[in-house]
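Other chains dropped; remaining ones untouched in position.
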Amino acid sequence: MQYRRLGRAGLQVSELSLGSWVTYHNQVDTKAATEMLAAAFDAGVNFFDNAEVYAQGESEVVMGQAFKALGWNRLDYIVSSKFFWGLARDGVTVNRKDTLNRKYLMQAVDASLKRFQLEHLDLIYCHRPDPHTPIEETVWAMSDIIRQGKALYWGTSEWSAADIRAAWDIAERHHLHKPVVEQPQYHLFHRRRVEQEYARLYDDIGLGLTTWSPLASGLLTGKYRSGIPAGSRAALESMAWLRDNVQDKAKNDAVAKLAEIAAELGCDTAQLAIAWANRNPRVSSVILGASRLEQLKHNLGALAVTPKLTAEVVERIDAITKPLAG
Amino acid sequence: MQYRRLGRAGLQVSELSLGSWVTYHNQVDTKAATEMLAAAFDAGVNFFDNAEVYAQGESEVVMGQAFKALGWNRLDYIVSSKFFWGLARDGVTVNRKDTLNRKYLMQAVDASLKRFQLEHLDLIYCHRPDPHTPIEETVWAMSDIIRQGKALYWGTSEWSAADIRAAWDIAERHHLHKPVVEQPQYHLFHRRRVEQEYARLYDDIGLGLTTWSPLASGLLTGKYRSGIPAGSRAALESMAWLRDNVQDKAKNDAVAKLAEIAAELGCDTAQLAIAWANRNPRVSSVILGASRLEQLKHNLGALAVTPKLTAEVVERIDAITKPLAG
Amino acid sequence: MQYRRLGRAGLQVSELSLGSWVTYHNQVDTKAATEMLAAAFDAGVNFFDNAEVYAQGESEVVMGQAFKALGWNRLDYIVSSKFFWGLARDGVTVNRKDTLNRKYLMQAVDASLKRFQLEHLDLIYCHRPDPHTPIEETVWAMSDIIRQGKALYWGTSEWSAADIRAAWDIAERHHLHKPVVEQPQYHLFHRRRVEQEYARLYDDIGLGLTTWSPLASGLLTGKYRSGIPAGSRAALESMAWLRDNVQDKAKNDAVAKLAEIAAELGCDTAQLAIAWANRNPRVSSVILGASRLEQLKHNLGALAVTPKLTAEVVERIDAITKPLAG
């Protein structure tokens, strides 16, 4: 495992990291989470991603209990959480949901720390942009949370380049803590934002990236090539919205072609896809999800694939996937 | 109930809100206050306005006890208080009364939080301008209170446009928290400040408005059309100063004409007046007062009237009231 | 008693105030101090001046015990202390004495609060300039003490106009809390600094003044006109350094002439001298010392004299004293 700086920031994150999306609490209990965190840590993973909204706060509870059980030195792991969606309750949504206003952020981070049983988060993200709150208000709130010692760094997730730059500029002008990282979706079929929209931000403001969905919701594993298998994520009723995309014919055909390249390299398409995201030097860390220990170990195997992605191999991969990519 | 941003700030307040002026403690005990807050909350009200000076601090005590009894999630309600008049005691007034100096503000907010039994206020107002304290001193104090986590946003009440802009400019220059809202009197007979004096502030600095006295001290209910009825507010000895204004002949005649329009719209003049204030998109929230539950429910009925205020209806209302308005 | 703003600051101080220099602990115990504070407070005094160095910290202990016994509302009195001389102990002086460095100031204020048994001081002074510490370091420390809530305002004592302006400019540039007040010596024989050196500061930066030694160490009472009486301050061995000045022949002759004016106004020279300092509108408060209750009451009588100081009377006083004044 190698470690990369979070963009220009001095924080070093493992090139592959572990996220708890859709799995913790729902599919993964504290015991299983503890085992997976331990395995990831032993493999060199030091960055663990979470969000308030995952399992409605329960994902943070599970991860916090796992940290407690594992008893690692606090310097050795980086915990993040993300805020925006809020915790829907009794249908109340005002100042609770889809917002980055000061009231929500202040109270949400406090509640998150309690769920985690931690004194600080290393990294907090604005989970989405909020067009209804001035960026200045959000920058002040994030900076004040850092000033209060409740977090160490902050960033954004799925913000436009223009909004990220605006946040950075406001922080520079008002002497506040600046955003250091963006967490975008990034995989073979979704690459325009990372490669084009953000292009100037890497050098201009030193933006780092932690990327999600390296497997395109499972599409890149090839498991949807013959429909929706029972037990897969897309088979869940709550994930029905995924089905159209993961069954896209052209993309599944592309995955079949990728499988040939993967076979040549001695891996499968999941490992190939993770290695491909990891090979981008602008990416600080590729966040993996996992509902089972074997799956996690398998995906960590992508580390061995990255060095095999020569310019020529990447060109072949691009020829297959780029025409289908957003 | 709809929710509006507090000017440019990301905080969402209900278009109608509930204030405790002259009622809590004096006319409304904790039990009645709890019932009214519950009814308002059920109707969608999320903003509850108070002030240190109301019932000499007792209004905050009553509201705080009601919050405790109701046990709402702290994210779901917005509490404000206002500071300037101080708590007269033993005749001592220096640094206690009619001031916005740092000593007063720091100690007054701490005392208010204790009365409310809250850890923070969402919104604090400078209840009036203080010509004897530099605006810079007040801006620093309000900003420091926010920095200390005791409040989340701050604003002014009955300040001139020039003073509001000065406060905003000082905060911008010294990188302090800016005022986001003004709380002016605003009703059919008092509209010049909101509509003319503040006109440039809405876009220039993103000023929001929470407005008070939508019924012009009851004048717009029509109840003073035949003199001061027993049991009305103006019948109270402590409110004797209201009497001249609420008995103004021309204004009461205008109210009689408004009653015809109200009847056409299936409401009374109180609801019409509230709906009129509410229809101004610059107004974030119209603060209602109420001493009885039925009165509150009746006034909340104004929500149904707002959509009926077509341009033509507003023109008729203006023709009747504007010549008499300040 | 009238109240004046502390320069441009919004804090209102009584025009006459009470200081504890050379009296508390040494001549005045807690019981007597409590009586004098009560009498002063009853007469309208709301500002009580102290310093770390007075009686080596014991003056703060005595005053703190008196406050505790009196139980006033914290809004109703203003407590100041001053820092620079330090508490000599075992001959150690480095970073303890004659300094305004960050280490000294931070620890000295904490220790002072403990001695006072208070949570905050209203006003802290740099008791003298420290040529061996950059003004920037001192401004940062004073401002940080205010940011931490341990004090509300800060000022200087016996600083040059140039140093005061430098401190103000640094605070403006770095967005720190600015000094609002200077505490100079000011009496009929010592007036150049207040009247000439500081002249531009009153309007330029809004400087306020609290002045000390209105009686020129007793010289202006006339008690040294026939030598050093037993029991007077100058008779104390520790105050031997005062003797030359208080026995100055020309000045004592002038005091004799002032006595005639005082007699015309129905007062004595002590009251006349206090009234003269008080009549300067640039002076926020004249700090009185007192070792006995009667003396305090007598000196507070100066309040009745101030209105009698017509332009013509002041001219006569100036003719007598100005040629001898520094």
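A, B and C are the chain letters, set down in written order, and residue numbers restart from 1 in every chain.
Just so it is clear, a contact is a pair of C-beta atoms (placed from the backbone, for glycine too) under 8 Å apart; a residue touches a chain by one contact, two chains touch by 3 or more.
Here the structure is a predicted model, which means the values were calculated and not measured.
Engineer: Going from the 3 copies shown, figure out how many the entire complex holds in this file.
Structural biologist: 4
Convention: only the chains that are shown with their structure count from here on.
Engineer: When chain B meets its copy chain C, do both sides use mostly the same residue numbers (more than half shared) or mostly different ones?
Structural biologist: different
Engineer: How much rotation, in degrees rounded to the nearest 5, is required to superimpose chain A onto chain B on the basis of Cα coordinates?
Structural biologist: 90
Engineer: Going by the contact rule already set, what residues in chain B reach two or more other chains?
Structural biologist: Within chain B, the residues that touch at least two other chains are 175.
Engineer: Inside the complex, what are the residues of chain A that reach chain B?
Structural biologist: Residues in contact with chain B: 86, 89, 92, 94-96, 99-104, 106-108, 130, 132-134, 137-138, 140, 144, 148, 174-176.
Engineer: In the complex, go through chain C and note every residue touching chain B.
Structural biologist: For chain C paired with chain B, touching residues are 3, 5, 8-12, 14, 46, 73-76, 78, 122, 147, 149, 152-153, 175, 177, 206.
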